[in-house]
Each structure stands twice: as C-alpha cells, then as structure tokens.
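Apart from one protein chain that is not included, each protein chain of the complex appears where it belongs.
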C-alpha cells in the first residue's frame, strides 16, 4: 500500500532507513521534559543535522536538502517507523520556520534557520494566555513600540518546551484593546487587528519562566512572564499589527501536516496490530475478541486513509495550491484516530493496562490523546472552520 | 427483573394478559393509515373500552378504572408484549386527555372524554405549521374572536391521523404577530404569548384535509387548511392567550411517558433477542457475531434501564411531583435506544434485510426511528432543555 | 478535488462528460414504483452512457471496450452514485464482465463482451445464496454432467439451485451462473435466459434504485467457461480436463470480479455520500427554526463538518483502491484495498445517510425529498458483497494474522 514514489524517492527512503537503523538510540533517550533529557535530545538533533536529516525540505543553504514535500513525508514515515526520539526542535522546525519562509526577511532566515536546524537554538511557542486559549483575539500581552524596537509585557501560558528552550515566538498586542472574536466564530477579522508577531529571548532581562507540572510530573509546559522585555525591530515577522494573518499560516501547518504526519499513525497502527497479535484470545473479554480484531483492522484502514488524504493535500501543494481549511479536516481526523487507537489498545490489554503506572503506556497515551486537541485549537473550532469555509454554512 | 408490584397489581397484570391473549387480532389488523384499517382499529378500541382497558388510569366516570400510574405501566407492558394494535386514539388519549385533566372544565371532560375512550370520536393533533415545527412561537394560524366563539384560519401540517380522524386540537394565534423564540432557545416566554388552545371539528365547513403520502405510500400525516372555521367558546381549553402554557403540559406527556412507554422497548428488546437466537452464526459477518451478542445484551440492559428510569419518574409523580424537564431525558434516551435496536437488528440480518421490501421490517423501522425525534421536538431541542434546566447552563 | 485524488485531465474530462449527461438526462428514480415510462427512460439513459463509452470502460479494446481501467470505472460509478441512477454499470459492466474476462475463455469473451461494452446487452452474474456471503469458493447453484441412458455424459450440464441478490438479474440478456462442480471448485456457466427452468423474479429490496433479482435454476447448459486465467499460473500436475481447469478458474474469476466490483461500489458510495451531504447542507441552510436557519446552529454545523471529514477520507481510500487495481498489483493486494475501501465507504455512507434523515426530520420520510433514497442505498450497498464486518474480518486475517497468547503473567510477576 505504499504510495507511488519514483525510484529516487525510494533510494532516499532506503538511505534514511539505514541511517536511522544505525543511529536511533536504544534504550530510548530520557524524557525531553527533564534537563538531562532535553540536553540529550539536543545532541540527537545535532546528529540528525550532521546527516542532513534535520529539515530535509529546507533549502540547502539553511541546512536542508531541498526535498519535495512527498520526500519529507517519506522521511517522517521512516522516522516514526524507527521510533526516533521526540523532535525537541519541533516548534521551530514546524511552526516558526514555515512562517519565516512565508513572511520573514532574508536576514531573518539567514540568522535564525541554521542554528535552528542544528538545535543550537531551541524554540518554544508562546501562543496561549490565561483567558486566550484557542481565541487569539483575546490576547492581552502587549508590545509597546520604543526606539529601535518593542517592550513586551504580559503573561503567556501552556508554552511547550519553554522550561528548557532558548527563544520563543508569539503574538503580542501592539494596538487597540484586547477583544474577542465574538459569537461562536473564531475568525472575526476586525477583532484580530493590532497583533504583532515577535521572536524573543527566553533569557533576556525581564523574562521569568515557570514550569507547569503535568501529570507525569514533568514540565511539558511552562508559563512565561514578561516585564518590559526589549526586542529589536529585526525580530518582528511581517508587518506590525498584521501578526494574526502571519500566524494563521503557521497554524495551518501545525494543524494539518506538520506535527502529526501520517507516519505517526501508520507506526501507531502497527504497534496496535502487534499488541493484538500478542493479546489473549482467552482473556476476560474473549467474547469480544472478534470485535476487537475488526477495530484493529479499522485502525489500519484509518491510518492509511489519513496518509492518502495527506498525500492528496501534498500533491495539491506541490501543484501550487495553498493550505487552507483542508488542514482542519486533517486535524479532526487525526485527533479522533489517536483517541480510537488508544481505546482499542486498552480494550485489548484489559486489566493488565492497570499495571503500567498512572501516566505511562497506553492509558497515559489515551489521557494525553484526549487532551490532545488543545495543541492546535480544539476540534470544536476545527469543525466550525469546516462548516463555514468548506460547507458554506452561516456563522 | 420485574419491578416491585403488590399482589393486586400482579392480579391486574394477569387479568390484562389473559384478555389480550384472547382478543389481540391475529393476523394483525390492516394499516391504520388506510380507510379500512382505520375503521378496524376504531372497532378494536371499542372492544378495549368495553373491557375497561382503553384508559385504565382515567376516573371510572369517563370510562377508566382509576388505576395508578404504575398499573397503567403494567397495562402498557402487557399491551406491547402481546403485540396489540396501534392505538388509533392515542392523540386523544395521551395528549388531549391529560390537558383536559389539567386545564379543562368539568363540562369539557364530561363531553369529550367518554366518546374518546370508546373511539366514537378519534382525535388528530394539529401542532406543526409550515415554518413552525418544533418552534411553536412561530405559529401563524389565527383564531379571531367573534360573537360566541372564534374563527380559525391558516394551515397546519404533519397532523397525525388527520386523514381519517373526526376532530383535532392545536394552538392558534389569538393576539399579536407570529414571533420566534429567537436564538438557540426554544423557551423565550414572551414570544409564546397570544396563543390559544382550541379543539375543532375536522368536518366543519371551511376545513380541508389533504393527506401527505409517506414512504410506505400511506397517509400517516395530513395537512389541514382552515378558512374561517367557527369554533364555540366552549372548545377553548384554559385561558385564551395562554395556550402555550397549556400545551407544555401536553408536550411533557408526549415526550416522556405516554407515547413511548417502557413496555414498547422491553418488547422490542425481546424481539431483537429472538432474532439473535435465530440468526446465523456462520453468516457473512460471523467474525462479529460475538460483538453483536454484546450489543443485544446492551439493548436488553438499556430497555430495562429506561423502564427503571420511568418507574422512578412515576414514583415521583405519585408522590405529588410534576413532570418537568425530566421528560426530556426520557425522550433523548428512547429515541437513541430505538435507533440502536434497529441498527443491531440490521447487522444481524445482513443482506436478508434487503429482501423485506422498501419500508417494512427492520429497515423501515430504522428509517422511521431516525425520523422519529420529530414527533416531540427534535432531540437537539431536548438536549438544550436538559442543559439549561437540569444542568443550569446559560442560554 | 480530482487533482487531490491524482486524476489526470482526461479522467477529469470523463467525469465532466458523465456528470453533464446525467444533468441533461436525469435518471428516473421511480422505476420500481412502476411509474409509466421510468424503466424505458433509464434504459435510454444507459444507452446514452454507453454511447460515451461508460459501459465498456474496463473491457479491453479487442472485445469492443475502451481498454481503460478501474479508476475510470470509479469515476463513472461515483457520478452514478451521486444521482442514484438505476443503470447496470455495477452488475453488467463490472461484475459480470469481469467474471467473464477472468474466466479467460477467449470464445466467451469474444461472443459476450462486445455487446456488454456497447450497452446493447446487459449481463448478470448469479452467485450467492439467501445468506449472502459472496465467497469466491462457494456458490448457491450446483452443476452436474447430464448422463444419457447409456451412461455416457453428453456434454450438457444441469444447473440447479436458487441464486439471490443477482444484480440486474431480471432484465439481463446474458446470464452467467457460478455453480459448484461435482469434482469440487466452482465453474462459471452461461445460461440462456428464455428457457424453461430459468425463473427470474425481481426482489422487492429496500433500495428501489438498485435492481436485484432472485433466480431459480433447473436447466441444461453447455460446459463451464474455461481458458487460461489472465493472472496466476495454470494449475500444475496432471493435464487438466475442461472441468478441473474450470474449478480453479471459477474461484479466481469470482475473486477478481468481487474485488473490482467492491472498488467500483466504494466509489459509488462516496458519490452517494457526498451528494447526500450536499443536499443536507442545502436543506439546513433553507430550513428556519427559532428565527434562523438550522445551518447556523453550532450542533448542526459540527455534525456536518464531521461527516465532511469522513467523506473526504473515504474518497481518498476509494480512489487509492482503484489506482492499485489499475496498477497491476497482486490479487491479494487489490483484495485488501478493495475490502478496506468497501468497509470504510459503507460505514461513511451509512453515517451520512442516517444523519441526513435525522436533519431532514419529517420530510425525510416523504417522497418529496430524496433523503430516504440515499438512506436505502446506504443500507443496500452496505450489504452488497458483504457487510463491513465481513471485510474487516478479511483484512484482519490478511494483515493482522491470528492472535497468539500473550505471556504477560510471568512478566508481571515481581
């Protein structure tokens, strides 16, 4: 069921697979949400970059290899299949970098991208604020124009990687009062005016980072407090006041293609298949064993359907299309697939899943899968986007 | 799993069961939605009334036997278990009669109820209008006060039984313009002002009844056109202009207890169980046979859970409580149970269900079950009622 | 959308020409209700479709077809699914034609396929029994060699049995019968439709826009179709007689015909689902409740958005199955994808159709609106060639393999 790839793509696949087979650490690296684990993941990124695999789709001058999107997906498939470490640089690689390609200056790209590829600089994202989760129009953190730059003040929260990262990017209010997009629609354009997209140093004077303890006891997220933090004009992306429009291109990437490539689900469906093969047909739920087999097959189908959908979007992108509301489809699709994979696995494991500890194994995956839709705007909002933009339903 | 009933209740059950065993027609009567079938069902109601079983919960003076609500539920259980004919008088018995008990005058009860019990007069309901389905505030049909009564004009639709019934009841606008309850809430009280609850004769001058052909080819519903139809003051129920409040007590009955008594689902779950016992473990979906067994068991559980819920509500009623938003729970519950029973049956039958003809058997039941929520306000609205009244969520 | 599915400009043009024809000559959906002229109008529609090549898309040029393939067939099936047009694409041009092709019987191909490809003849395949199953190694009918008084076989075979769910079986000119052979295996036979001992009766199915028939057979026919199967090696061992070759050929041909029919049916289901969703979206925009269109209610929007996401993924899978079938992949791989597509598209159409009925409310069960027709198509097509559970079981067997006990007890002991 491989997609149609040309021989050069297949050669690339073989090369990636060989390199990963040799280098993926075993045993796995310690958690990226600890100081030691973060450092280990940074080393891993440096190794990936050395092999030219950190950002295959980037131009060579920034550390990439000008790969097509299809080939990038091949890399992702292989990466998940090999069980490669979490990409500690993912906020930069998959969110900030596409924004710089679309809206940044040459100077910004030259300065920011190469150290991002080698993980010399690791980026945190700073979108959410208390009271402004999926609703960016409600942002209150301010950017006040001063001579040669801006002073940032306010609070960001749910900032992933911020506990150990070097720099961060996000939206700040540079004009007007914080608003609300109003009603049930997240996309009232006037309410999003006056936001500016900025990059800042997490170690600059005036920045305080406070980790948020997650259930696994590790600081997967942090709060960032900013008190008159100076940022030069060179670190504004796009036009001041137009940050919402700039951010939307990033959001499309986050939702659709980047963070959850199909490879992740193909690998998860394989993992589920393996679990089924080893599971106990005589267990307490044996009456339902056939039904679980059907659900495993369904997961297998769904992972492939998502892969095909993604390749379709990619084909469109390569033909010059742009990523719009279609990424909302992917978002709804993958988050539900994620949840259903975990549910099936838990049904297979039965009470044995109880012995894996509170936040690990499949139960932990399930918990985080359920909470997952927060990463990129809740599914509720994605569904509104689909209803309004793709089905033309009234707001 | 029978509920706790006293010996007198059990004696009543035995008596009902014996009578039904002897009298329920076999083969079944022709469809109630044909002229001949309607007449046959009217005869059946007359027989029931002769045995004192047409309306067991009514006072004896109107043709009932003063039975408790619990005993009425016993009757219903037995009726469904015996596969008794559709109650052609149900609009009157289960919707109009409770309204008359709550809001009618002695004169109205004395005049209307006895011929209702014997099906000498069969009632149609006239709630919906084009553009006012679940939204009674949008009613446009008018009642204009004249000397000694009212002149009704306008159009009603989806009127069940109207093709062959004798009389009808419904709401008419007697003051102010038609409104809308506005927003997502069906219960803006000011918008419901100015409606009057009236009974009228379907054969009066100015009334035109036009049957609506359903998929089964039979006129299960009809449109009613009214052109200055005179109705005397004696046929207003409750205070003129307060019809919405009067109707709400009827709506609670329709949604919760009356039209879908638990007996219906206990009988349907038994029918499903019988189907499973005769079904083919080696059929094309044999891999899922165990899973279907679980769903049959689930239906068995659900029918009993609904029965228990209903008995709880009944206990509360008998202790002097009133039927409020709880009936919305029953509504959501039974309509989803109905759909899921049919889905399970269809999965059991496999392609054989295809051979039952277009609107009969389980496929037909499924189709009508899906469309079912229309009978008493869609489930969407019921869920809003639950959210707002029982969970206290804001409108 | 077509570009997303990787269709070529030629394929997109084919879709447009079929859609255009169906717009200009809409199918009559009241045929089974016996409305005057409906059957004739639909027969005429099929001739028009055949006129632009739709009936012979997947038939090689040497037999009068267009020599195109499963992707083109799926494009036409999707458009037909949108309109629910009751024409014999699936039964005649796909299922029966592929069974004949798969038999490898050169003579039969030359005799039967050109008429099927031109639309002048309609073919039907009688296969499965009342329980369904569509197992390529089984058939509802049985074949025996007729024996003369002198004990010698005379080359005539006798077919007996009752086949159900025969697509277009009551109107077909060409009847292919799958029957179990006395020496085991399955043979494919051509039966005359006008002989005594061939009783055909239209089945009053749930889906009135799909012609199904029950066919009872007790009739004599010629020997089974035979020839080198187009794929797979010939049986080894002793030199095959006509009948023993036919045992292998029959099951191979049925496997191939079933898989390609599942692929085409998946596309048809996607078309039906997409159209039912469009109709429902349109209805919710027009239907006013509480002073505004119900399309503006968030709960309604989210249900329809979910369905849209499902239809898109089903479509991706349906076309992938067609592309793999077109690529000359192994029968096992085609079968796997056909099963995946059929299971997924059946589920999605069922969900869309059920939601369509619920959102239409009372008018969904009247003749004025088509919602009920899509619901019935969902039910009927979901069962045709086996329900989703049967296809999932095939996938589970092929991909997942049997379960082995998990020796966790020891791992867990401390």
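We call the chains A, B and C, going by the order they appear; numbering starts again at 1 in every chain.
We take it that a residue touches a chain if its C-beta (ideal position, glycine included) is under 8 Å from a C-beta of that chain, and two chains touch if they have at least 3 such contacts.
Note that this is a predicted model, so its numbers are computed, not measured.
J.: Which of A:69, A:102 or A:367 sits in contact with the chain that's absent?
T.: Result: among the candidates, A:367 touches the missing chain.
J.: For a quick check of understanding: of C:8, C:107, C:120 or C:201, which residue touches the chain that isn't displayed?
T.: Of the candidates C:8, C:107, C:120 or C:201, C:201 is in touch with the missing chain.
J.: Check each of B:14, B:146 or B:301 against the chain that is not shown and name the one that touches it.
T.: If we include the chain that is not displayed, B:301 is the one touching it.
J.: So which of A:221, A:244, A:276 or A:311 would be touching the chain we can't see?
T.: Checking the options A:221, A:244, A:276 or A:311, the one contacting the hidden chain is A:221.
J.: Name every residue on chain C in touch with the hidden partner chain.
T.: 129-131, 162, 164, 199, 201, 214, 216, 297-299, 302, 408-409, 412-414
J.: For the chain that got dropped from the picture, name the residues of chain A it touches.
T.: 128, 131, 133-135, 137-138, 158, 180-186, 212-215, 221, 280, 283-288, 291, 339, 346-347, 350-358, 363, 366-368, 370-371, 373-374, 378, 380, 383
J.: Since one chain has been left out of the picture, which residues of chain B touch it in the full complex?
T.: So the residues of chain B touching the missing chain come out as 1, 4, 184, 273, 276-282, 289-290, 293-294, 296-298, 300-302, 304-306, 308-309, 312-313, 315-316, 319, 329, 332-333, 352, 355, 380, 382-388, 390-395.
Just so we're on the same page, only the chains that are shown with their structure count from here on.
J.: At what distance in angstrom does the C-alpha mean of chain B lie from that of chain A?
T.: About 52 Å separates the centre of chain A from that of chain B.
J.: As a quick test, compute the distance in whole Å between the mean CA positions of chain B and chain C.
T.: Chain centroid spacing, chain B to chain C, equals 41 Å.
J.: Of all the residues in chain A, which ones touch at least 2 other chains?
T.: Residue numbers touching two or more other chains: 289-290, 293-294.
J.: Could you pull out the residues of chain C that touch at least 2 other chains?
T.: Touching at least two other chains: 300, 389, 392-393, 396.
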